[in-house]
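With one protein chain withheld, the remaining protein chains of the complex are depicted in position.
Letters A and B mark the chains in the order given here, with residues in each chain numbered from 1 onward.
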Amino acid sequence: MQSNEDKNLIVAKLDDGENLFESLENIIEKHEIRSGLILSGIGMLRNFVLGYYNGSEYQKKKFADPCELLSLQGSISTEGETVIHLHTSLADEKQNVIGGHLFEAEVCSLNEIVIRKLDDVVLSRRLNPATGLKELQIS
Amino acid sequence: MQSNEDKNLIVAKLDDGENLFESLENIIEKHEIRSGLILSGIGMLRNFVLGYYNGSEYQKKKFADPCELLSLQGSISTEGETVIHLHTSLADEKQNVIGGHLFEAEVCSLNEIVIRKLDDVVLSRRLNPATGLKELQIS
Partner (left out) sequence: MQSNEDKNLIVAKLDDGENLFESLENIIEKHEIRSGLILSGIGMLRNFVLGYYNGSEYQKKKFADPCELLSLQGSISTEGETVIHLHTSLADEKQNVIGGHLFEAEVCSLNEIVIRKLDDVVLSRRLNPATGLKELQIS
């Protein structure tokens, strides 16, 4: 893993076989991110789990085969516990696209990730008892 | 709806049932956005209308069922009239992805939106009589 910071923007390269979420936690620690936004992510993923929220719970499905990572958008909050909320779209070898809430992923070949560190905004999560979702709070 | 500003970046959380475009107009007013860029949007949408421009007009199709909002990219101009130009990709419960120009949408569960406010660049729209499209102008 490599990463560097340009003002409040962090550019990272993850390597083949890395656990995407563990690597993001390493970046959070290295760059002292309290709150942040994932603005971009490309490369490839394998062994990833996508979720769809059906109104009461997440239906999850695992995909083993490598897919091109087309987009990655989300948020990082570290108040209380670290939550990395990511949505993604991926393409298979036929260029067909799948996507959803990303729960797990292994880097395939490499990933290029862009994170915007927030200094003046604090993101946190609060449980909404009605839905069971840990909803974003902005302060 | 919650929102806050970190330098020129606005982070917003929209709540279930909100009209996405009305909420974006509220954010534009609250944060005094003259021109801006939508860099990210995740969460879920329902009752949304996607369009495909066939060279002379937009073919529109409405989707009622909730979908995971995978990506949201676009621009905001307010000269003359407010135009919010959004393209999006969404995933259904089978992880299949659909997308297009976004004309209407209702927030499902919640949305996390990221907007970059522009101070030194003015975006406006000018009608291209040949196509009928209100094309972006950058000054």
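In this section, contacts are C-beta pairs under 8 Å (C-beta built on N, C-alpha and C of every residue); 3 or more make two chains touch, one makes a residue touch a chain.
Small disclaimer: the values here were computed from a predicted structure and weren't measured.
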item: Contact partner of the left-out chain, one of A:Leu72, A:Leu86 or A:Val121; value: A:Leu72
item: Positions on subunit B where the hidden chain makes contact; value: 8, 37-39, 50-55, 59, 61, 71, 73-75, 85-89, 97-101, 116, 118-121, 123, 131, 133, 135-139
item: Subunit A residues touching the omitted chain (full complex); value: 2-7, 9, 11-13, 39-44, 66, 68-72, 89-97, 109-110, 112, 114
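Please note the rule applied: only the chains that are shown with their structure count from here on.
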item: C-alpha-based rotation, subunit A on subunit B, 0 to 180 degrees, nearest 5; value: 120
item: Interchain centroid distance [CA atoms averaged], subunit A/subunit B, Å; value: 21
